[in-house]
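For this depiction, one protein chain was excluded, whereas all remaining protein chains were kept in their positions.
Up next is chain A:
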């Protein structure tokens, strides 16, 4: 399974079509992947397991989210003012 993940990540070109967000408004897509990455990271770190599987979500949110949004959200998480539940 880890090898599949590696293979998938190596073949990564850009965020693929996500059927949960088929229409024009991709805001939720970006938000969802950002949240998924950080929750995945938190969950796997809590278990003490390697968090390589979370890397997919990171690639997707990096592709989709404007850098300024990512920066802002990272700063908010540092300060503890991030509006989402991680």
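Assume contacts are C-beta pairs under 8 Å (C-beta built on N, C-alpha and C of every residue); 3 or more make two chains touch, one makes a residue touch a chain; residues count from 1.
As a convention for this text, contacts and distances are computed from a predicted model.
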item	value
Choices "Cytochrome c oxidase subunit 2", "4'-phosphopantetheine phosphatase", "Solute carrier family 30 member 1a" or "cAMP-regulated phosphoprotein 19" - which one is the UniProt name of the chain not shown	"Cytochrome c oxidase subunit 2"
Interface with the undisplayed chain - residues on chain A	12-17, 22-27, 29-30, 59, 62-68
